[in-house]
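Missing here is one protein chain; the remaining ones are kept as they sit in the complex.
Coming up: chain A.
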Amino acid sequence: MIVMSKDTMEIVREQDVVPFRNRVREFCTRIGMSLVNQTKLITAASELVRNMLKYANGGEVLLEIVSQNAKTGVRLTFTDQGPGISDIALAMRDGFSTGRSLGLGLPGTKRLVNEFDLKSQPGQGTTVTVIHWKHGR
(Lines give C-alpha, C1' and ligand atoms only; values in the text may rest on other atoms or scores of the structure.)
Protein backbone atom coordinates (compact mmCIF):
# COMPACT_ATOMS: atom_id res chain seq x y z
CA MET A 1 0.00 0.00 0.00
CA ILE A 2 1.35 3.42 -0.97
CA VAL A 3 0.73 6.47 1.17
CA MET A 4 0.23 9.51 -1.02
CA SER A 5 -0.31 12.25 1.49
CA LYS A 6 -0.75 12.41 5.22
CA ASP A 7 -1.58 14.70 8.08
CA THR A 8 -2.18 14.38 11.80
CA MET A 9 -4.69 16.12 13.99
CA GLU A 10 -4.95 16.24 17.73
CA ILE A 11 -8.34 15.85 19.38
CA VAL A 12 -8.62 17.21 22.90
CA ARG A 13 -12.11 18.61 23.31
CA GLU A 14 -15.57 18.37 21.83
CA GLN A 15 -15.04 21.55 19.82
CA ASP A 16 -12.41 19.70 17.76
CA VAL A 17 -14.98 17.31 16.30
CA VAL A 18 -16.38 19.68 13.68
CA PRO A 19 -13.00 20.89 12.31
CA PHE A 20 -11.86 17.27 12.25
CA ARG A 21 -14.89 16.22 10.22
CA ASN A 22 -14.22 19.04 7.78
CA ARG A 23 -10.66 17.78 7.47
CA VAL A 24 -11.88 14.30 6.61
CA ARG A 25 -14.29 15.80 4.07
CA GLU A 26 -11.37 17.69 2.52
CA PHE A 27 -9.40 14.45 2.13
CA CYS A 28 -12.43 12.71 0.61
CA THR A 29 -13.06 15.43 -1.96
CA ARG A 30 -9.38 15.47 -2.86
CA ILE A 31 -9.66 11.94 -4.24
CA GLY A 32 -13.11 12.61 -5.72
CA MET A 33 -15.13 10.36 -3.42
CA SER A 34 -18.88 10.38 -4.02
CA LEU A 35 -21.22 12.10 -1.55
CA VAL A 36 -22.65 8.87 -0.16
CA ASN A 37 -19.21 7.40 0.54
CA GLN A 38 -18.03 10.69 1.95
CA THR A 39 -20.93 10.79 4.37
CA LYS A 40 -20.28 7.20 5.40
CA LEU A 41 -16.64 7.83 6.19
CA ILE A 42 -17.35 11.13 7.93
CA THR A 43 -20.02 9.52 10.10
CA ALA A 44 -17.67 6.65 10.97
CA ALA A 45 -14.90 9.13 11.79
CA SER A 46 -17.27 11.12 13.92
CA GLU A 47 -18.27 8.00 15.90
CA LEU A 48 -14.66 7.02 16.54
CA VAL A 49 -13.58 10.49 17.50
CA ARG A 50 -16.46 10.81 19.95
CA ASN A 51 -15.49 7.48 21.50
CA MET A 52 -11.96 8.74 21.85
CA LEU A 53 -13.14 11.88 23.62
CA LYS A 54 -15.61 10.10 25.83
CA TYR A 55 -13.55 7.14 27.01
CA ALA A 56 -9.94 8.30 26.61
CA ASN A 57 -10.15 12.10 26.97
CA GLY A 58 -8.92 12.60 23.44
CA GLY A 59 -6.08 11.36 21.30
CA GLU A 60 -4.54 11.73 17.89
CA VAL A 61 -5.78 10.98 14.39
CA LEU A 62 -3.61 10.25 11.37
CA LEU A 63 -5.27 11.05 8.05
CA GLU A 64 -3.79 9.48 4.92
CA ILE A 65 -4.61 9.09 1.27
CA VAL A 66 -3.59 5.56 0.32
CA SER A 67 -3.43 3.62 -2.90
CA GLN A 68 -3.45 -0.12 -3.47
CA ASN A 69 -3.98 -2.09 -6.69
CA ALA A 70 -5.07 1.03 -8.56
CA LYS A 71 -7.63 1.85 -5.89
CA THR A 72 -7.42 5.07 -3.90
CA GLY A 73 -8.94 5.64 -0.53
CA VAL A 74 -8.70 7.48 2.76
CA ARG A 75 -7.18 5.79 5.78
CA LEU A 76 -7.78 7.14 9.28
CA THR A 77 -5.85 5.94 12.31
CA PHE A 78 -7.22 6.86 15.73
CA THR A 79 -4.76 6.45 18.58
CA ASP A 80 -5.47 7.11 22.23
CA GLN A 81 -3.87 6.44 25.60
CA GLY A 82 -7.12 5.64 27.32
CA PRO A 83 -8.17 2.70 29.49
CA GLY A 84 -8.38 0.34 26.51
CA ILE A 85 -11.05 -2.26 25.73
CA SER A 86 -10.96 -5.47 27.75
CA ASP A 87 -13.42 -7.51 25.67
CA ILE A 88 -13.25 -6.50 22.01
CA ALA A 89 -15.84 -9.06 20.89
CA LEU A 90 -18.33 -7.64 23.38
CA ALA A 91 -17.55 -4.05 22.38
CA MET A 92 -18.21 -4.95 18.74
CA ARG A 93 -21.69 -6.29 19.55
CA ASP A 94 -24.71 -4.18 18.59
CA GLY A 95 -26.34 -2.49 21.54
CA PHE A 96 -23.52 -2.98 24.01
CA SER A 97 -22.31 0.17 25.73
CA THR A 98 -20.53 0.99 28.96
CA GLY A 99 -21.43 4.64 28.57
CA ARG A 100 -25.24 4.62 28.31
CA SER A 101 -25.26 5.36 24.60
CA LEU A 102 -26.98 3.40 21.82
CA GLY A 103 -24.05 1.00 21.60
CA LEU A 104 -23.84 1.29 17.84
CA GLY A 105 -20.64 3.28 17.49
CA LEU A 106 -18.10 0.49 16.96
CA PRO A 107 -20.25 -2.12 15.16
CA GLY A 108 -21.91 0.62 13.09
CA THR A 109 -18.56 2.06 12.11
CA LYS A 110 -17.42 -1.35 10.97
CA ARG A 111 -20.46 -1.59 8.70
CA LEU A 112 -19.92 1.92 7.33
CA VAL A 113 -16.34 1.54 6.16
CA ASN A 114 -14.56 -0.94 3.87
CA GLU A 115 -11.79 -1.96 6.22
CA PHE A 116 -11.82 -1.83 9.97
CA ASP A 117 -9.16 -2.82 12.46
CA LEU A 118 -9.22 -2.45 16.23
CA LYS A 119 -6.26 -3.08 18.51
CA SER A 120 -6.48 -2.56 22.21
CA GLN A 121 -4.75 -3.58 25.42
CA PRO A 122 -6.45 -2.79 28.73
CA GLY A 123 -4.53 0.07 30.32
CA GLN A 124 -2.51 0.81 27.21
CA GLY A 125 -4.94 2.61 24.97
CA THR A 126 -6.69 1.78 21.75
CA THR A 127 -5.84 2.09 18.06
CA VAL A 128 -8.56 1.96 15.44
CA THR A 129 -7.70 2.00 11.73
CA VAL A 130 -10.35 2.41 9.05
CA ILE A 131 -10.04 2.58 5.27
CA HIS A 132 -12.71 3.67 2.86
CA TRP A 133 -12.10 3.34 -0.88
CA LYS A 134 -13.12 5.96 -3.38
CA HIS A 135 -15.88 3.83 -4.89
CA GLY A 136 -16.89 2.25 -1.62
CA ARG A 137 -15.56 -1.22 -2.36
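Definition applied: a contact is a pair of C-beta atoms (placed from the backbone, for glycine too) under 8 Å apart; a residue touches a chain by one contact, two chains touch by 3 or more; residues count from 1.
Heads up, the rule we're going with is that contacts and distances are computed from a predicted model.
Of the candidates "Ion-translocating oxidoreductase complex subunit C", "STAS domain-containing protein", "RNA polymerase subunit sigma-24" or "YeeE/YedE family protein", the chain left out of this view carries the UniProt protein name "STAS domain-containing protein". Contact with the chain not shown here comes from a single listed residue; of A:Arg30, A:Arg111 or A:His135, that residue is A:Arg111. In the complete complex, the residue from A:Glu10, A:Glu26 or A:Asp94 that touches the missing chain is A:Asp94.
What chain A contributes to its contact with the hidden chain is residues 14, 17-18, 21, 35-36, 38-40, 42-43, 46-47, 50, 94, 101-102, 104-105, 107-109, 111-112.
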